[in-house]
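The full complex has more chains than appear here; those shown keep their coordinates.
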Amino acid sequence: MKANKEYILEMLKASKRLDGRALDEMRPIKIEIGISENAEGSARVTIGDTVVLAGVKMATAEPYSDSPDKGVMTTSAEFMPCASHKFEGGRPGEVEVELARVVDRGIRGSECLDFEKLCITPGEKVWLSFLDILVLDHDGNLIDAAGIAAAAAFLDAKFPALDSEGKVDRSVPLTDKKLPMAGIPLAITVRKINGVLMLDTTEAEEEAVGARVTITTKDNGNITSIQMGGIGGFTDAEISEAAKITEKTAKKLRDGAFKKAF
Amino acid sequence: MSEKKSGKRPDGRAYNDMRPVKMQVGVLKHANGSAYVEFGKTHVYASVHGPKKVHPRHMEDGEKAILRCRYNMIPFSVNDRKRPGYDRRSVEIAKVISEALQPMVFLEEFPKSAIDIDLEITQADAGTRVAALTAASLALADAGIPMRDLVAAVAAGRANGEILLDLTKEEEDAKDAVDMPVAMTHRDNKVMLLQMDGDMSREDLNQMLIVAKEGCAELAKMQKAALREKYKVE
């Protein structure tokens, strides 16, 4: 690993990457939707050798007392033991929690998912949507893969039927009604390794450590969430630069991989 | 496999037909070995990490490797979302799968180490434990871990008075349903896993063992083919 790390850093001085990509070039991305019959919406996202599943399940619940006319969303992330021999650093629990919270905030902040349309009876009953993210294979850039999978699962999702008593009826198929997801919030991560900004790092590149900043943008280019992490700092100019790169990259994904999948 | 009767099960299968089976080896890049298996709408990923150091240390065995197993249904694998975390059914299934596989592996060749098997049910429609065990066997072989033999596993059962192979969830819902997961070794049909719930006679038991043996033999062929598929190119 050590040797590998030093070699990666050496190459980066010349703006080169092990797999020959440009610094702002993503690996091939595949978005498969509807991969689980038992989910209301689901997606499998492959970026290089990174594989992430996301699924949306719906249930009914009481609304929170401070937002009686809004539905509820809850997000979990789990690293499968199969995904990797080790993890990014820190205790594994921490990494999963951060991953879930960054994806969650990106969607929530974007207001793409219309929580008011997830209300059934104000003050009494609302839709509760569970977003579950599962990392099956970890070759770097998990946040972006998870964010793409989450957005795709929500775009794929349809409401289940309610029976005469207003309970979710699992004995009939899902309805044709799509979840109220307007737009595609996308989290894109820029890493800075040895003074160089780059996109879509592999696990080996992330081993070489460095700081990262993840910026979620929505369709109009506005920023809906930022998360810095990793070891190291950015200048404010680098942050501004990262904001430009992530907006551009998200737009490319919306026009490319997402168009293809939907 | 014996001749098929006309299929009169809801999905058109004969009593001793498997659902469509899919097996693929080496599907995950960061495991030492892996496999993906479908029994109809039941989907499983199996992966193997190891032999490797044991954490925590005091679980280490000085004379052989320990084989540990996790069986997990992902939250959206079932109709009502399954909460992540500890559940007693999964603990029990992991235990019986682990015990079924231990005699297959030359554990004594790797003292003080651990072999970890991770089984992720990504979609569930009955038969998850047998699909998982079939996949685990493939993943161990893919990891290059020396084995005495492979196992194949399938459920035999009874629904509406008929002895059947590889029940679906729909069939399991019959009033008289019996479900009997069975695992057998490839070479000599040794039963390595056997569980049953329901109410049946000893005669039923013997009939189901016959049907299960046919099913396991068929699966064994597919397992060998899946392994050849992976290794033919490399």
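Labels for the chains are A and B, by order of writing; each one numbers its residues from 1.
Keep in mind that, in the parts below, a residue touches a chain if its C-beta (ideal position, glycine included) is under 8 Å from a C-beta of that chain, and two chains touch if they have at least 3 such contacts.
Computed from a predicted model, the values in this text were never measured in an experiment.
Novice: Quick one: state the whole-complex stoichiometry, one entry per label shown.
Specialist: The complex described by this file is made up as A x3, B x3.
Here is the rule we go by: only the chains that are shown with their structure count from here on.
Novice: Between subunit A and subunit B, tell me the centre distance in angstrom, where each centre is the average of that chain's C-alpha atoms.
Specialist: 32
Novice: Flag every residue of subunit B that touches subunit A in the complex, lowest number first.
Specialist: Going by the criterion above, the answer is residues 28-31, 34, 41, 45, 47, 49, 52, 70, 72, 74-81, 84, 116, 118, 120, 122-125.
Novice: Okay, in this complex, where on subunit A does subunit B touch?
Specialist: Residues in contact with subunit B: 35-39, 42, 49, 51, 53, 55-57, 59, 76, 78, 80-85, 130, 132, 134, 136-139, 170, 203.
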